[in-house]
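Every protein chain but one is kept in place in this view of the complex.
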Amino acid sequence: MQGVNSTVKAKVKYKKRHPSFASRFKSNLPLLLFVIPGAIWMIFFFYIPIFANVVAFQDFHFSAGGFLESLRTSSWVGFKNFEFLFSSNAAWVITRNTLLYNLGFIVLNLIISVFFAIVMSQLRNKRLIKVYQTSMLLPYFLSWVVISYFVYAFISPNQGLINSLLTGSGGKAISWYNAPQYWPFILLFIGTWKSIGYNSILYFASAMGVDPTLYEAAEIDGANKWQQIKHVTIPALVPLMTLMTILAIGNIFRADFGLFYQVPQNSGSLYNVTSVLDTYIFNGLTSTGDIGMSSAAALYQSFVGFVLLMISNAVVRKIDPDSALF
Amino acid sequence: MRQPKKQISSVEVRSFGHKSNLFFNILLAIFAFSCLLPLIFIIIISLTSEQSLLADGYQFFPKHWSLAGYEYLATMGGQLLNALGITVLVTVFGTLVNATFTSTYAYSISRSSFKYRKFFTVFCLITMLFTPGMVANYIVMTNLLQLKDTIWALILPLAVSPFNIIVMRTFFKRQVNESIIEAARIDGAGEMRIFLKIVLPLAVPGIATISLFAALGYWNDWFNALLYIQDSHLVPLQYLLMKIQSNIEMLTQNAAQGAQYAGGMANIPQEATRMAMVVISVLPIAISYPFFQKYFVKGLTIGGVKE
């Protein structure tokens, strides 16, 4: 009979038989091979580009000798690029536009899609819900190029439907692509309209996951429809709402390039209200050719985005650890 | 009506009264219709005769209908077919690559017996916290990898999705019980066979979802072409549409290069043709997505980001 005395815990050293490194490596090899392609992609499309951000501190010029040669031959200028960026009016405008538009999207998306989701979850005819959902999803699946054609069909200065309605009723045609005062509304409307279908279906799925007996219990407790929604449905949606909002806040410095570039057709006279970080960086990179400035703007965007993501996650973790992203 | 009793009661509990039901139905119907309306409008424009377009602009009820736009597209061939071919090639090949790389990576880091699991999970998670930015990516693509004006510039940027990797990892963890893999190991199956014979069949819904998202991403992508493509032979459909939007003459330039149009150069129905191209580019998505809708909807519900 062994191990009678459980208080004796001293470990008797016997022959060591650790699995060798080689055998361990061999048994992990197939799974290692599985991650290799993805890991290489991450190296080239994330880790090296992260390092390539040092060009923000350079007066960067492309050299035919490749990337390292370009880095070597470009001179270092310290924070000059940032100084130029922030002393220009553009930095203020693009930051303001990016933040305000995204804030608008976060609020509109949250309120409208949760509203639609709750409404859909309470409708009586299930087949109609399916029809609504399918229709609402369509814009989500289309590219910004196509959406910009949609917008163009309505507000084209010469053939657009709205202008011909305006002139038809005796009004004056509006040169939409040169009229900045309308664009904040157009952009907010289009951006929300495109994504609302997907978001509301997401919340709808979550709302349908609520245990129906909770509604039965609420009914028996005498809660009316609105009270049921307030005390049963909405609390069930809060975790998803939190998650989506953190993700959105983490991306608040990241504008939807297609919306701001393609829908206003990159019209110069609209820049004051349509120019956001992404379009500014793009224009700097491709047309004005000022790589230093646009890389400084890109690094500014990434850095602030990262900080915001960290802060919003920390705040959420403090309030409700289960809803935090990490 | 034929639903079992239990479901009826739960539906009842979740439903509005009849009056508010009607009200909210109308509200939703209006919004849902607003989502379809622009596409319907574009289709109508593409079927409107050029004279009507020039005289009255875009109208929901045009005076003269015409198939000229589509007829011209058919004779146009060349550039359009080429762009369509590039888009199809990039979509098919890219989706294949994306689904493969994403799911193999996700599978490996979902396996608790994988020794380097932690490292590669963090390796992937880090990429989601920070973004290298457009400029850095552009420099690496053009200057380091020298991929400007190659088809790879359209495929590689979207070839792996770290977010989908994390989603799929959770999906694998939930769907494929570790003990099933252990049973297969005892049965003598190697890692490759376990993945192909046991894991993949279980992961079909998840892989279908990420594949559909990838396919959609490739089909709708014009940004990478805008950045990296100048060679007209590599222009994908969306980018072609974009170029034509800002410069409608591209259509006629193309005609001058070869195709014969019955109506002669001057009568090319530019407006209708352009809208017909939009319709052609939207059609595959508009026709197929209702069938795949449930997979798309599953997309974010198949696995929360967290374990």
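Letters A and B mark the chains in the order given here, with residues in each chain numbered from 1 onward.
Assume a contact is a pair of C-beta atoms (placed from the backbone, for glycine too) under 8 Å apart; a residue touches a chain by one contact, two chains touch by 3 or more.
Just so we're on the same page, contacts and distances are computed from a predicted model.
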(message) Given that one chain of this complex has been left out, which of "Na+/H+ antiporter subunit", "DMSO reductase anchor subunit", "Chromosome segregation protein SMC" or "Multiple sugar abc transporter, atp-binding protein" is its protein name according to UniProt?
(response) "Multiple sugar abc transporter, atp-binding protein"
(request) Would you mind spotting which of B:A183, B:I248 or B:L283 touches the chain that isn't drawn? (result) B:A183
(request) Specify the residue from the set B:I43, B:L144 or B:L202 that touches the hidden chain. (result) B:L202
(request) Kindly note down the residues of chain B that lie in touch with the hidden chain. (result) 177, 179-180, 182-189, 193, 198, 201-202
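Everything that follows uses one rule, which is that only the chains that are shown with their structure count from here on.
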(request) Averaged over CA atoms, how far is the centre of chain A from the centre of chain B? Could you give it in whole Å? (result) 17
(request) Going by the contact rule at the top, pick out the chain A residues touching chain B in the complex. (result) 24, 28, 30-32, 34-35, 37-39, 41-42, 44-46, 48-50, 52-53, 55-56, 60, 62-63, 66-67, 70, 116, 119-126, 128, 131-139, 141-150, 152-154, 156, 158-161, 163-164, 193, 196-198, 201-202, 205-206, 212, 215-216, 219, 225, 243, 254, 257-258, 262, 265-266, 278, 281-282, 285-286, 291, 294-295, 298-299, 301-302, 305-306, 309-310, 325-326
(message) Per the contact definition, I'd like the list of chain B residues that touch chain A in the complex.
(response) 9-11, 13-18, 20-21, 24-25, 27-29, 31-36, 38-39, 41-42, 45, 53, 56-60, 100-102, 104-105, 107-109, 111, 114-116, 120, 123-127, 129-140, 142-146, 156-157, 159-160, 162, 165, 190-192, 195, 216, 219-223, 227, 238-239, 241-242, 245-246, 271, 275, 278, 281-282, 285-286, 289-290, 293, 296-297, 300-301, 304-306
